[in-house]
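A protein chain is absent from this complex, but the other protein chains hold their places.
We call the chains A, B and C, going by the order they appear; numbering starts again at 1 in every chain.
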Amino acid sequence: MTKLCSLAEAVSQHVHDGDCVYAAGFTHLIPFAAGHEMIRQGRKNLTLARATPDLIYDQMVAAGCARKIIFSYMGNPGVGSLRILRTEVEAGRLEVDEYSHFGMITRLQAGASGLPFLPMNPTAAVDLEQSNPNIRRVIDPYSGRELIAVPALHPDVAIIHVQRADVNGNAQIWGILGEQKEVAFAARKVILTAEEIVEEDVIRSDPNRTMIPGFIVSAVCHVPYCAHPSYTQGYYDRDNAFYLEWDKISESPDAVQAWLQEWVYGVRDSLEYWDKLGAEVHNRLKVNPRLASPVNYGDY
Amino acid sequence: MTKLCSLAEAVSQHVHDGDCVYAAGFTHLIPFAAGHEMIRQGRKNLTLARATPDLIYDQMVAAGCARKIIFSYMGNPGVGSLRILRTEVEAGRLEVDEYSHFGMITRLQAGASGLPFLPMNPTAAVDLEQSNPNIRRVIDPYSGRELIAVPALHPDVAIIHVQRADVNGNAQIWGILGEQKEVAFAARKVILTAEEIVEEDVIRSDPNRTMIPGFIVSAVCHVPYCAHPSYTQGYYDRDNAFYLEWDKISESPDAVQAWLQEWVYGVRDSLEYWDKLGAEVHNRLKVNPRLASPVNYGDY
Amino acid sequence: MEHTASELMTVNAARLLRDGDVVFVGVGLPNLACNLARRTHAPNLVMIYEAGVIGARPARLPLSIGDPTLVSGALSVCSMYDIFTLYLQRGNVDVGFLGGAQIDKFGNINATVIGPYDHPKVRLPGSGGSQEIAAWANRCYIITPHQKRRFPEKVDFRTSAGFLSGKTERQVAGVRGGGPQAVVTDLGILEPDENGELILTALHPGVAVEQAVANTGWALRVSDQLKITELPGEEELRILREELDPTGIYIK
Partner (left out) sequence: MEHTASELMTVNAARLLRDGDVVFVGVGLPNLACNLARRTHAPNLVMIYEAGVIGARPARLPLSIGDPTLVSGALSVCSMYDIFTLYLQRGNVDVGFLGGAQIDKFGNINATVIGPYDHPKVRLPGSGGSQEIAAWANRCYIITPHQKRRFPEKVDFRTSAGFLSGKTERQVAGVRGGGPQAVVTDLGILEPDENGELILTALHPGVAVEQAVANTGWALRVSDQLKITELPGEEELRILREELDPTGIYIK
């Protein structure tokens, strides 16, 4: 029952032109390698959903993969704008479906729960609601008051990067959890990328750490360093220097295309990409260990 | 800022006659010692809420603590009836507010989330809904279909047993999680009982394991073996023999009162109770270690 | 080989499970049936417990569905809210097992009260997880001794929905699960016909149709393709007796 395959195979088999794709991860565990693979395979007309589109969607939009974006914060975190997204939206070339973070995450929670919608308390800021017909009102049957509603989101494909998984797709995550679990259950298909493929016994030794059960996963890909320039807690650091550098690169469309040529089209896969980053970057992103206190489940 | 106190002090200060009390834990981590302390302190007219009232509420009702029960499964798990509860309900002496497990847990999730209600998909079984005016309908603003709604539950006091906590009430749980987190956030006050009080550094070494933050906790009590005859994963086993024995004891009101006299009124606290159980029981409930695989958070 | 009524029901229930099924397991016979299936024809069965345990591999027979042996060595543990939303309501559960004091002609189940709700003659435990399992699991199975008082024409209280008053009524209600697919008793197996009415579709070896009819509270119809079940096999009984319930708590 192994679902192990290469990331190229997983993208080729499970991501189709026109799909709604959710590459998960709030700052942490963003599966850049999967974004790059979608670019290399020339996916078109995707609807790209993420709370924070981040550099991964700036790059995919620059490569012409997308026709629509679903999001709640379109910035380069701590740096400034996502220049390519901003330009495309200002030019009217990219369709927009926008929420607050809470609205976006609530859409996923509804989707993951098998509910058509979920309510949120009102915020008194109604301009976004008036601009987006997906945001509606629902009556609290107890007080008669109006709450805000958002509809379930069901991405066609979720891409979830994790610290460790077994070949069946049972996966464990620690550090920032973001919306990983909700996206996995909301989506129709799940592609899992993992820093490490481990024996099932490692997963079974700590069941409370398992966020995603294998039976909702379509493909498991062993992709070390998948998240660079994002990071994997305990494995490597966030490459803040690159986040700052992208702010410069993305000032010029030519520089962006040259970057894509060199770092995406010009490499075969994420291993070649990581190799190409070189020893200085590898060293800069290296992390010393800091272990969790032991936990005893007991032998019953 | 330590919140450490004895369980007797915590109950005396935070549980009042007439309160709605939720002693949390689905089979696992049921805080029996707190139930016994409420009996010893003679609490009256409580509303007792739990998905599974279990023996803890059968005993509290036998001791005359309660006027109402909020629940979703009134059985002795794997054994049969909760005889005392059943008798009181059949006699019309105990008010009933009943849900399915999902309805009960959804009430807690709504309460924990600060929402007045949450929706659930319909089940086509409408008899309970027709018997309980708290269960209502809400219109999905997207499809126009009716969903089921339950109102937020906000217990006055939650009692939560955990494996380990620091003196500020930051608490970690593993094994069956039940509704522990939801109850803690839904309640107005939280009394925490812990098998072990640990240094804050132990908690901070594994933040993903922390279910309850100290700042929502009112009192922290060090109560080893608090859960017996329920259990604490990794610490001691469930006393199935006592669950079977209670089925016999509770056939006779006199036997129940004698049991309460001997095991609740007749002991000062949970340590004396545990001591009184004796070496044979201690040995029978002992658990060999089975440790979780290490997890590295990284030193950033 | 000799066998008890419980062994007969357990073996027949186990045979209804398919390899790879995700099963919402209850205690007692369903638990035995799932573990038996996993050790025979369905090694990839995933056992889920409403306490929030996924992929349990119990090393001993648990008395309750919240036993620590279900947790140690499980694939995943999550909150009860997650189990009921992400797993059951989302449609990730293939099979649910149900039980109750009364099961009626259309597979509706009563686990709540005998007599009126406000003044019950007998107060039963109530729904627990069953209201939603009956609605949302793809397939539901019921294991119960075949007794007239357990099979009334109409239940006193619908704790969980079978086919209501007929299959179209369930379809109109729009619940996602397929409803009860079989009731395994100590006399045979009942299955819903095209209208959702439970009819006798199989008898265990040596049982007469009349026995089943006499022990059913409605006019039990008999399938024109009535089957005879296969006797429990030696290996099935060995696993039940030696591995799963060595002290005979449930199979006696």
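As a working rule, a residue touches a chain if its C-beta (ideal position, glycine included) is under 8 Å from a C-beta of that chain, and two chains touch if they have at least 3 such contacts.
Nothing here was measured: the structure is a model prediction, and the numbers come from that model.
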Q | Among shown chains, those touching the left-out chain | A | A, B
Q: Tell me which residue among A:A51, A:I159 or A:L192 touches the hidden chain in the full complex.
A: A:A51
Q) Pick from B:A112, B:I135 or B:L285: which residue touches the chain that isn't shown? A) B:A112
**Q.** Residue in contact with the excluded chain [from A:L4, A:M120 or A:I212]
**A.** A:M120
Q: Could I get the residues of subunit A that touch the absent chain, sorted low to high?
A: 26-28, 51-52, 71-75, 77-79, 81-82, 86, 89-90, 92, 98-103, 105-106, 108-109, 120-128, 131, 145, 174-182, 231, 233, 237-238, 240, 243-244, 287, 290
Q. For subunit B, which residues touch the unseen chain?
A. 1, 112-115, 170, 181, 185, 200, 203-205, 207-208, 210-211, 213-216, 297-300
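Operating definition for what follows: only the chains that are shown with their structure count from here on.
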**Q.** Chain at maximum distance from subunit C, centres defined as averaged CA atoms
**A.** A
Q.
Could you work out how far the Cα centre of subunit B sits from that of subunit C, in whole Å?
A. 28
Q | Distance from the mean Cα position of subunit B to that of subunit A, given in whole angstrom | A | 37
Q: Please list all residues of subunit B that touch 2 or more other chains.
A: 120-121, 145, 174-175, 177, 233, 237, 287, 290
Q | Interface hub residues of subunit C, defined as touching at least two other chains | A | 53, 67-68, 71-73, 77, 89, 136, 176
